[in-house]
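Omission of a single protein chain aside, the complex is shown with its protein chains in their original locations.
A and B are the chain letters, set down in written order, and residue numbers restart from 1 in every chain.
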Amino acid sequence: MAISPVFFYLFAAVAILCSLMVVFKRNPVANAFSLVLVFFAFAGIYAMLDAHLIAALQVLVYAGAIMVLFVFVIMLLNADVPSFDLARSHAVVKVASITGCLVLLGLFIWAFKNTTFHAPIANFTPENVEAAGGNTRVVSELMFSDYILPFELTSVLLLGAIVGAVAMAKRKAGPNLPPGYRGKA
Amino acid sequence: MLALIPLFPLLGFLINGCWYAFGQAPKGRTKASATVTGVIATLAIGAAFVVSLMMFLQLQGMPAEGRVVEQFLYHWMTIGSFNLDVTFRVDSLSTLFTLVITGVGTLIHLYSIGYMGHDETPGKFFAYLNLFCFAMLVLVLGGSLPLMFLGWEGVGLCSYLLIGYWYTDIEKAKAGKKAFIVNRVGDFGFLLGMFLIFTTFHTLDFAQLAHTVTALGPAISAGIGTITVICLLLFLGCMGKSAQIPLYVWLPDAMAGPTPVSALIHAATMVTSGIYLVSRLNFLYSLSPTALYVVAMVGAFTAFFAATIAIVQTDIKKILAYSTVSQLGYMFLACGVGAYSAGVFHVITHAFFKALMFLGAGSVIHGMHEEQDIMKMGGLKKYMPKTYWTFMMGWLAICGIPPFAGFFSKDEILWQAFHSDHGSIVLWGLGALTAVMTAFYMTRLFSLTFWGKERFDTHAKQQGHDDHHDSAHGHGGAVHESPMVMVLPLIILAVLSVVGGFMGFPHMSWIEHWLEPVIPVHEGAAASAGAEFGLMGLSIALAGAGIGVAITIYGNLATAERLKKRFPVLHRVLENKWYVDEIYDAVLVRPIQFLSESLWKGFDVAVIDRIVLGFGRVSVWSGQTVRVIQTGSIQIYAFMLLLGVVATVGYLIYGMV
Partner (left out) sequence: MDQLTAQFTGQVEPWVVLSFSAVIFVIGLAGVLVRRNILVILMSIELMLNSVNLTFVTFSKQLHDMGGQLSVFFIITVAAAESAVGLGLIISMFRTLRSVDTDEIQLLRE
């Protein structure tokens, strides 16, 4: 693929560093903001890969809406206190998990390295897309023609999500204990 | 129509049985009356008697060679080359047995209506009696060995059910169990004999078997050994069913059952199945002198042995039981010397007088309010005249006094034992000695029961009896004669005991001629009339001597006591039945029980139960071990997912290498 190696490796390094910070930093606010940086790096990579609409959406939706939601919730729950959760029980499980993840990573990289990609299957070459009016136009036109059904279903999904989230987060009268609960009230 | 003979008692069994099972057995229902159920049962067997009579008359009208009526019911099974049909066949031999079974059976059913009048479950009793008659009739009418075996087992079952009829008394239940188990030992021999017959002759049907054996002719001498084995194995079955040594031990214990049962099963019918089997297969037995010799010796020795025990018994039914074993020995002695028709003749006369005496004993027991010890009786002549006179007919018959029935049949046996090719003076000697003893102990029984002074206390009887006596009984406790429903069968049987012998009058024997198609007669060496009549006179004299000695000793009881003190050891041995039961217990029963218990504790409980329980424990243990992964923590579950994914992806990639 004809993309700029320098920029790609730059964005990639930022993304990897910040995602490591997401996972291993103890302050949840630090985690949240590292994640925002990761999203920006990803947006950059999308732009390099000629997915302009996706890049824009990444920033708008992920970094702009979802992360804001996260930070709000962190604030609501006073969860910005650092949690020392890496040093408690199940140390063995944690080590085993990381080992497993590394093995999985090895498998993926080996798989990707040894696959042969065949020739392009469709005709959305960069020249054709440029000629048709740009990436955004092409994607939108496809969305409302070939992919209209998933589009409509997604709106239903969002409606359900809204209703569900509101119903769940609403304050209810009286004690809110689930049945069979044995922790502290 | 032939199938109606067993069918009527079967119907009686079903009617009474269903009535009992649904009407009385469920708790809280009313008890059926003995009269109604008894009448149903008696009518059933009476109808069978009428049909038997018709069959007999029909057979009489047929020529001698084809004197067979056959009725095919249905095809039972075919396995490979083995074909089995349910066919009933009546010929000269089986018609005699059928008449005896149904005729004497009807009289005993009638008697039972009175005897079992106060029983709790008369419906069950009459149902069992009818079932027994059905099985016995299948036994004698069966056209092939398996069908006969079906009846054989059926009578064994009914014997068990009826001996242990009052099963709440553990001793009576044990007696029933003993009868069944000892019979089974004999049945084992019967089965093996049947298998051997099939492999040798490839048929089990009686007619085909007779045909095959006679067709083989001289070629048969090659297989005499096999035939001897077959005969001996079948005789093992007869030893069990007809109470010969060593399998006779169940018959005295079987007296625990009600007296009509003893009369029907253990005197007149079931115990004669062995003689029927041997007579039916006489063509096989006649081919093997060894087998005949064994049969004769066992029969003679059993007759002698049982008579010695009967001399000192004090229970009236036990004396009659040992007497039956002894008389059965006589019948086998007859068959063993080749005189099968004499054996069958004795079966018939024995049925008459032994059933008569058992029913008479039942009448005595009933009148004495369940007392069975003859030492506690005496002088009953004036309290029970009808029982007395009828019993006397039976007594004279069994002692062999002419012209009563027993004389003709017993004398024929003794003559054949002396004169026949297979007979010998030893066999005759044992038979004659037994005849003396028979006369002796039967006279002892008769005189101690009916003559002399009364040795019972009528007031004590009255006292002890009113407590548990039914109010419907009515007479108050004194010794009394039995009602007409019980006396009428006695009278009929007494008449038969007097005149029944004439069917076998020597040299003019109707019965021998009648049985010729089934039991061919072969003339032995010409006998001098003198020898025959001389022996006849000798046997009458011996019988008279026995009677005389008994009357002398037991007329005055002090004489009997002195004799007992003179031979204490012999008396004790005889009284304890030669300790045979104790020997069996020590040698057979205890070791088997020990083996069973050790296998039970050592293998079943210790090994098998542990294995089975172990399966359960393994399941529980494995469940508890695997339970550990159910932590409830999502991250652990996610980790498990990761492991699964790594495994799957790794495997797939490995496949693509």
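Simple rule for what comes next: a residue touches a chain if its C-beta (ideal position, glycine included) is under 8 Å from a C-beta of that chain, and two chains touch if they have at least 3 such contacts.
A quick note: this is a predicted structure, and the numbers were derived from the prediction, not measured.
Residues of subunit B in touch with the missing chain: 627, 630-635, 638-639, 642.
Remark: the residues of subunit A touching the chain excluded from display are 1-8, 12, 15-16, 19-20, 22-23, 28, 31-32, 35, 38-39, 42, 45-46, 49-51, 53-54, 57-58, 61-62, 65-66, 69-70, 73-74, 76-77, 79, 83, 85-86, 88-89, 93-94, 97-98, 101-102, 104-105, 108-109, 112-113, 115, 117, 120-125, 135, 138-139, 142-143, 147, 150, 154, 157-158, 160-162, 164-166, 168-169, 171, 176-178, 180-185.
Everything below uses one rule, namely that only the chains that are shown with their structure count from here on.
Interface of subunit A with subunit B (complex): residues 90, 93, 96-97, 100-101, 103-104, 107, 110-111.
Within the complex formed with subunit A, the residues of subunit B that make contact are 633, 635-636, 639, 642-643, 645-646, 649-650, 653.
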